[in-house]
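One structure, pasted below without further comment.
Only one protein chain is missing from this complex, and each of the others stays in its spot.
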Amino acid sequence: MHHPTNPIRPTIDLDATGKHHGFLRMPHSRNESAWGAVMIPVTVIANGDGPTALLTGANHGDEYEGPIALQALAHEIDPADVTGRIILIPYMNYPAFRAATRVSPIDQVNLNRAFPGRPDGTATQKIADYFNDVLVPMADIVLDYHSGGKTLDFLPFACAHYLDSRSQQEACVAAVTAFNAPYTLMLREIDNVGMYDTAVEAQGKVFVTTELGGGGTATARTARIARRGARNVLMHAGILRGTPEVGPTVLLDMPDDDCYHFATCEGLVEPLVDLGETVEKGAVIARIWPVDRTGLMPLDHVARRGGVLAARHFPGLVQTGDCLAVIATALHAEG
Amino acid sequence: MHHPTNPIRPTIDLDATGKHHGFLRMPHSRNESAWGAVMIPVTVIANGDGPTALLTGANHGDEYEGPIALQALAHEIDPADVTGRIILIPYMNYPAFRAATRVSPIDQVNLNRAFPGRPDGTATQKIADYFNDVLVPMADIVLDYHSGGKTLDFLPFACAHYLDSRSQQEACVAAVTAFNAPYTLMLREIDNVGMYDTAVEAQGKVFVTTELGGGGTATARTARIARRGARNVLMHAGILRGTPEVGPTVLLDMPDDDCYHFATCEGLVEPLVDLGETVEKGAVIARIWPVDRTGLMPLDHVARRGGVLAARHFPGLVQTGDCLAVIATALHAEG
Amino acid sequence: MHHPTNPIRPTIDLDATGKHHGFLRMPHSRNESAWGAVMIPVTVIANGDGPTALLTGANHGDEYEGPIALQALAHEIDPADVTGRIILIPYMNYPAFRAATRVSPIDQVNLNRAFPGRPDGTATQKIADYFNDVLVPMADIVLDYHSGGKTLDFLPFACAHYLDSRSQQEACVAAVTAFNAPYTLMLREIDNVGMYDTAVEAQGKVFVTTELGGGGTATARTARIARRGARNVLMHAGILRGTPEVGPTVLLDMPDDDCYHFATCEGLVEPLVDLGETVEKGAVIARIWPVDRTGLMPLDHVARRGGVLAARHFPGLVQTGDCLAVIATALHAEG
Amino acid sequence: MHHPTNPIRPTIDLDATGKHHGFLRMPHSRNESAWGAVMIPVTVIANGDGPTALLTGANHGDEYEGPIALQALAHEIDPADVTGRIILIPYMNYPAFRAATRVSPIDQVNLNRAFPGRPDGTATQKIADYFNDVLVPMADIVLDYHSGGKTLDFLPFACAHYLDSRSQQEACVAAVTAFNAPYTLMLREIDNVGMYDTAVEAQGKVFVTTELGGGGTATARTARIARRGARNVLMHAGILRGTPEVGPTVLLDMPDDDCYHFATCEGLVEPLVDLGETVEKGAVIARIWPVDRTGLMPLDHVARRGGVLAARHFPGLVQTGDCLAVIATALHAEG
Amino acid sequence: MHHPTNPIRPTIDLDATGKHHGFLRMPHSRNESAWGAVMIPVTVIANGDGPTALLTGANHGDEYEGPIALQALAHEIDPADVTGRIILIPYMNYPAFRAATRVSPIDQVNLNRAFPGRPDGTATQKIADYFNDVLVPMADIVLDYHSGGKTLDFLPFACAHYLDSRSQQEACVAAVTAFNAPYTLMLREIDNVGMYDTAVEAQGKVFVTTELGGGGTATARTARIARRGARNVLMHAGILRGTPEVGPTVLLDMPDDDCYHFATCEGLVEPLVDLGETVEKGAVIARIWPVDRTGLMPLDHVARRGGVLAARHFPGLVQTGDCLAVIATALHAEG
Partner (left out) sequence: MHHPTNPIRPTIDLDATGKHHGFLRMPHSRNESAWGAVMIPVTVIANGDGPTALLTGANHGDEYEGPIALQALAHEIDPADVTGRIILIPYMNYPAFRAATRVSPIDQVNLNRAFPGRPDGTATQKIADYFNDVLVPMADIVLDYHSGGKTLDFLPFACAHYLDSRSQQEACVAAVTAFNAPYTLMLREIDNVGMYDTAVEAQGKVFVTTELGGGGTATARTARIARRGARNVLMHAGILRGTPEVGPTVLLDMPDDDCYHFATCEGLVEPLVDLGETVEKGAVIARIWPVDRTGLMPLDHVARRGGVLAARHFPGLVQTGDCLAVIATALHAEG
């Protein structure tokens, strides 16, 4: 059977020396443009022999630390400081980024559950396939930025996964440690089917991911963490000249499902604990009030375990089943 | 000429003693319900002779500290602790609150620019008229909660306006001081036409307003400020028994238009200063990066004056003309 | 000051003898048509000297008995059988009729609350003004069809209002009686501001209105009632030759506000009484079940008075404040 | 190849004794909730050894008799009266039920054409897969409620299909007879690909389905039929203690394609026959009038066969190709 | 009574010498930006003493010749070549221009029927008021570009109106002649209420308007006509140095309502005459075919008068009441 070809093409030579700005061009015929295209900005900075790093933001379109850091790096890095190659794609799911939405407005697909993708699939599936088949194979180390988006907020952490390959896992942990976010997490994903993380790790690459904040905004602090982390990782990989900036980091652990707290009714959220605060098992972490009347009792949601509040539902209103809070264990501070 | 009558009716007796929960019922014929209504929840707690306080949240539907505090007060206040009357309306622009939007989804009107309202106008104009003609005249003191909503974020402050009547202004300042937010602000509104504030003050009432956070969320901290502030104001007014909780507050001043900074292009915001941080005149407070390509310089936005960052644009993307930042002068801490 | 002119113009001569089909043409510049128009179909059947009857359907765009009856009459009536003039407008709020919605999709305005209208207002206000200033003054007798639309269902009745003029009221009652629906109602509208009814009655005309069913459909039975009623009224007025068909009718009374029952919560409606059934005061007429979980009790809604169920909420789901039921008193059968 | 796992999990133990209310939790990451879920309410009532019955409503989200009956049963059935297990899912396609639409607002998929489903498909495909692979295999007898929804109206009937297995068919007929709706139908589905019915029957289960009314509402009468029918079926299956209520039923037959009548033009429907009325072959059952002008003839639609009107198009307007009417043969009354 | 103030403010000094680019800033609080603004680009080129010309495009947001010409002039004109002042506003109804729609996406208002506007009205009414009260009074001569937009197509003409003041009319005709479009038209507007034209002329200004093409595009030819016409008018007014380019023009006349041809049914348009072609009275100018079936006859639309086709309906589908064609009389060529 005929194997379909991914129609995405770069407008620049991904192998050229120096710094080049261009696009990944995906033809996209639609009502608004019969012969139009989705144009995903890309910058490649290459110099001499060395490893390739692939850095991506806006895997989800409403997460901003990655886009900021990668736009800045694309502007600031001098090819003379590079040994190897840096591929910067600030807006990975570009249609979602322009729409400021988590999933693509074209096909409503979540890019981070679309891997390994399909070359003849929907727009988002084509993007996934192009990364999986073309870009990731070029890379030695991959950094993918995440934050909580418009509906979650996180303590800023970088993260590595428990992997079957001990050597790959150690390389990942070293890179995550190099990133040096205020918090550092080891995670075993329960449902990792379709994730970019899984696709990258399956190709044996060194992989770093993050959650750096959320709410659909970036702060000066989280943007600085993102910029510094990328530079640190690139220096760690020997691609960028310079000395990493390091500070303390707190190790977090999320050992089991009891970390996750879901809303059991819809309503108005009154949070009782803020990110980074410590909570005892059984304490009320949030109350949910009715949205249609006064005079009723709120529904208390209690901590299923003690620990530090590592993530929380962001919008003022909540739906049944939404993730209301994540309580992690803070192991100790490093650095 | 016939003077039209506002069709809104309370389902409870607003003058009854005790604690009563009900609705302000506004008939609203529409495609989804020929003989339907907008039902705005209301609680009245009355006991003995004393002043009336009118407390409102969700004047803008995506601001959550007011709704939380007023739902909690409606549930918690014991009529035996009251001397006078407390009218609590957690969701003033109820259709906007349910839609989690600033303006009403019914008529796209901003309630806080719709005063004094019209009894035969659109849904939002009717709500404004009902407050202006029925509820505000009942009140001696009025507290209206605001936050930044989904698109702005503020340092938490309570606020009074410069008024022509010195005695009224002093009463307002005393109440705002009693609220005891972390920041306290005196403000002369430039464009106050249509505001609830203006309508209330024009009736000679004591008026307190706030900006307690933003982003379309509430934190545990801002929710606590909101709850404590309302109790403090009610105690200050002699309506609620108890001793106010007080802490330090920082006085803020926004003397002129140079406080306000607007985006001069659209793009991706990289903030360089966070809320509460101090900035020098001429410093870059934010960079705006292009959303359609890499390799271009960002557009720097610089501080037109020195001071403390009191408000900022919240979403990751910005449009030309959006308010990017407000820089205030921190006078000194009180308390 | 300049008095604006209503831009609506008929494409046929409303005074010509014979049967003529045409349109009321309202210019309507919009994105979809720069020089477009709303074209409201109209038929005029005139012969000799005699009174003028104005018959209208689709005042609300999701009510179908009127449109069916008037399309049929426009097709069937022979001018030779007419003495005077019959103006038939099956789709009064034509944009709403085409959209199958209660209110106009152009301006979201309810035509039956837009009277007396504005010649320079929105599309619906212009239609109201044209009827008020041009068509109603031409008429001696006016019949306006209503049903419950998509969200209410009614026992089929014709209706007259209590009026200040005894002679006008008697003329209206005689016409309503001539209509001979299965139920006949005398009504004093509480909130009649903006109604077509009020505008017509204020000009001293004989006025008949109906509620003939609902749910956004017509049945064979209700369509027959509508057709027969119009013919009966036209014969009663001496405009159409022929002998009225008459059958029994039940007189209904809705003496006070206790007739109306509103939903006090949102949810899934379990009706316990059907239209036309008798109910005792205090009996449960409907239960409302939660839509988000099982295992909770429903909220019972009880009859505030005894009587016959004359109207009910139609959709399976209900919002707080929707009209759930109307209980009328059946006086006795006539005919 | 890796076989994907359905991510839906119950929040209660489906095997526990007693009555338990919970949810089928389907993770659903989306713009509105990054880590959100679809929460389908479920009640399980189990006691002792005996067969399992699976009862479902809102397979189509705008059909209400099933949801009402199952909410009531979940509330009312005493586990002490049960021998075996009853699984009640009032809102099978929960997103569609909340949106009051036939198909899911998430993926626009018709659940009743999505079987056997896909564990890694769209939201509706996942629901189908979970029923097909997890819930149906647990059951001995399955009852799935249907009505006409917002666009069709039916005579109330319960229905069994002609099956290849004579014994399975006899068991189904016995259960359908036990349901004891006013009408009872034997049906050979022409296009049964993707139906829940087909999936259940293919697993050898006893299956009962219904059409109990329509229009997007439920009446007191049809809700009573639904409640009584479920109790009767559960008693028939030996799961619920008690004596079935029985009344007369009319046997209907739809032997061939001539039963179905489709609109051959778009327009305004004037029905000439109501549900349950008898019609002769060749008689006009409905006229379709133009929606854009008066003075034209309607397009008559005639009966292709004689019989009783068993179903009809519900909305006032019709599109070309819509099912306008179904004429069945009433065999005789039983009971 | 308090006279409300228009909140629009220019960000540049409209009286400064030289060339300055900025915005008309209209505060616009909305869900997407609590403290946002509509930013209408403006360029002022001033030098020495002389008259002021006000040039505007995108009064309707889907008309492109004006925006192109004015962007080009803002870029190209050297202040040294100017005597007086040129105010260039390429995108008058800026929200409509960005949405590529005729009317504003904010309030659905047609700017060219919103004059004289309201300072406290909707967004479009505020724009109208600002032009009427601030900008037009500054001007001696006003040029407003129009084309057919997405739904009409025109022969390219410039146009003056018959005015009560003979001297004003002569000045207008002289300016229109100076514009030197391929066609030149004198017009008496029938329904000129609310037009910018009327508002400008009422202030005694010299006014030139155009229709230069349509369909929602601009061609190289029509863009050249627009650029040349503006330069010619500015030279004619003595504001811009240089020699006008002149070519032949054809005088058109539209003496009566018979020029306008409206569609009498909806459907698929088969045009039989193209723009600029001559047609005899009674000839078929277009056929309208049904969109729902084959085999029916089309509805022929015939010329009510002879002449040249000056405008035509653009989209392939047409609605009843749309302007299908305008037939003008070509008087003779000038130049």
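When the chains are written out, they are named A, B, C, D and E in that same order, and each has its own residue count from 1.
Basically, a residue touches a chain if its C-beta (ideal position, glycine included) is under 8 Å from a C-beta of that chain, and two chains touch if they have at least 3 such contacts.
Treat the numbers as computed from the prediction; the structure is a model and nothing was measured.
The chain we do not see here touches A, B, D, E in the full complex.
Checked against the hidden chain, the listed residues D:L24, D:L73 or D:L152 yield one contact partner: D:L152. Checked against the full complex, the candidates E:Q71, E:T122, E:T264 or E:T329 give a single residue touching the omitted chain, namely E:Q71.
Taking the whole complex into account, chain E touches the unshown chain at residues 19, 21, 23, 39, 41-43, 62-64, 67-68, 70-72, 74-75, 88, 90-91, 97-98, 100, 153, 215-221, 223, 268-274, 277, 289-298, 314-317. Listed here are the chain D residues that touch the chain not shown: 60, 62, 101-103, 108, 110, 113, 148-152, 191, 193-194, 262, 319-323. Seen from chain A, the chain kept out of the figure touches residues 4, 7, 23, 25, 27-39, 120.
One rule holds in what follows: only the chains that are shown with their structure count from here on.
A centroid comparison over C-alpha atoms places D as the chain most distant from chain E.
Compared on C-beta pairs in contact, D-E and B-C come out with B-C as the pair having more. Between A-B and the choices B-E, D-E or C-D, the pair with more than half the same contact pairs by residue number is C-D.
Mean C-alpha positions place chain A and chain D at a centre distance of 43 Å. With centres set at the average Cα position, the gap from chain A to chain C is 58 Å. Taking each chain's centre as the average of its CA atoms, chain B and chain D sit 49 Å apart. In chain A, the residues touching two or more other chains are 62, 292-293, 320.
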